[in-house]
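Of the protein chains in this complex, all but one are displayed in their positions.
Letters A and B mark the chains as written, and numbering starts fresh at 1 in each.
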């Protein structure tokens, strides 16, 4: 039945208001599903960005990690994560579990609650999948999947609960998740990377040996897919069409441009740093996308883009083997974004003023400690239960595609 | 002119109701175009999923089949298929043909009728393109395209006419097309595959020889593209934004997760069965996506995913050379979905209760017979007119890219 027929019977103020409510709820569901589908597309973007940046012998494995963390994330966010984002009360869990075995409570308001769950899920899955790019080419699939389930089921939701999207124990401004999603994912990755150690051959006599991935076009595609999905990520963060903001679309675009340009210049036209810098610009704008000016967004992006090659090389020297550069692209870009939201969000610099730099800095300290700490802990604890989180040296040399999946990415080339 | 200006003159109940009608119709067109574009994206998803699963020498050919069946489907669904879905009356055809040579009748209501046609088309094209994955690497392009035109112009529309979306001669519950689209496509493929026979070298002394495709990342990408498009496919099946359902977004997601996990476990982390299982979960949920609980959707997905490697290997043993596994991914997953809608849709299991298991079983029998029967018949009849539906042994050995298109997929590798 066409929507016009549903509202067709409106003849007085009461029936008009009822029609308006149907329009409002159904538009909100449309909004959440369309933008949520764009954010879901980012799962594919990560798969491509990471797949392109690993060597041929590990492509299937990193892609399977990306696929499987999504699959597992759906289940853990359904059973535990979603409720945990807003409540620690056991009765909230039993109430939710009562509902998801049925349909009755989801038929009202066009199922707005489940559309909201879906949108929350794709954010949780983004936070979780970031780590896979850091730990690629040597982490066991099994160990990785346990870590991923714990991230989507516990660590991310608990962090949301503490922060501004949940109980507001910790108050700061983070519209779309520079801290909540990206810095969290990036520093969880850092902890896991430290726990794992570098790939065999990555350092020879203390000197870093570059290991470029197998397909730059695949990595470039990944960055573009992420960028497309980011419009869902940022603009969708209003959670309702009635509060949508065109400013967010513009600042997202301009930070992307700044990030790509910053990295392009800082890396002398490097074909991997440029798309990664573009993504870093997008990461950095998430926090203040709704409160900074278009020009400020461009500046935030440029800063985030320039730091990608610098931070990547700094960490590389420190023995941190971050295969896809996720610590710089999501971790440091995320905290830069949070800090910049505190600076450029101030009324003095053209922002809306609705932000405190102190609170932003506190959030930065918390996410670095929470992320790195739990990342390290995950590595240790899961390693205890899975006989170490790292594949054997033989498996690593053979490649994880043959070692774990018995098929290479391009079977006819064997 | 901004929408606010269009409705700006509303000052009384009548003008408000007029404004509401403009909003309703234009939102419905937006809904159909956005979700229709997502479903159209699935054409590309099939192209990638199938392209990755064939050998290097047949990639262009399978992609051209996917492109061309879309091109031809647009024309045949315009001229015949669309009207046939709702009417067998010749006057309905002449009325439609009168309209499509002009624009006058499509300017009212924001062109809602043509938006509906577009959404119907992308479904018809999905049903048609499924077969290409089964018959790859040996079916003549010409024969395939004739089959495809008949499917989008006649066989699919006639099936819609008979079923619950059309005249309701056959009544069953199939919200987004587990039966109407996927099982139909899968069993048409089965008939064509039987008519074709297996590829040269696929069976040696009665033993099946695996022929893995040339690019697992391409196949994985295809599965993800399909998954993104599926949100359009399922959530769009309300056909109007006023009847959109958040439950559908959630059950679609959870069946995808179940399908991927089921196949991952049943195939021991296989890199082709896992993405195909994910798709099978999506196929299976189409029927009951609006009436089953989130937990039931997860279970439906798991069943559909587990059966993919089992059914594929069973058919393989029976001499059915289904290159991309479309019979298990679309055919059997589709009928499992229809049956599960009958089970988990019952009020006793938390469903909305609006379904009859008997009717679902009848629909399953009908689609298996209709699909397989017409698939076989298509193979025989088209073969009669095109000198056999199969390329010569020389062409098959050379590869269909050079034989039919005179260019290989990766020209610099020759």
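Everything that follows uses one rule, which is that a residue touches a chain if its C-beta (ideal position, glycine included) is under 8 Å from a C-beta of that chain, and two chains touch if they have at least 3 such contacts.
Here the structure is a predicted model, which means the values were calculated and not measured.
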Filtering A:61, A:215 or A:237 for touch with the omitted chain leaves A:215
Of B:118, B:165, B:273 or B:344, the residue touching the omitted chain is B:118
Contact residues on chain A toward the hidden chain run 13, 16-17, 20-21, 23-25, 27-28, 31, 34, 38, 55-56, 109, 112, 212-217, 220-221, 224-225, 227-228, 231-232, 235, 239-250, 253-254, 256-257, 260-261, 264, 269-272, 274-275, 278, 291-296, 298, 350-352
Hidden partner sits against chain B at residues 1-4, 6-8, 10-13, 16, 19-20, 22-23, 26-27, 29-30, 32-34, 36-37, 40-41, 43-44, 47-48, 51, 59-60, 63-64, 67-68, 70-72, 74-75, 78, 100-104, 106-107, 110-118, 121, 141, 218, 401, 404-412
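One rule holds in what follows: only the chains that are shown with their structure count from here on.
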Through what angle, between 0 and 180°, must chain A be rotated so its C-alpha atoms fit those of chain B, rounded to a multiple of 5?
120
Please compute the C-alpha centroid of chain A, do the same for chain B, then give the distance between them in whole Å.
31
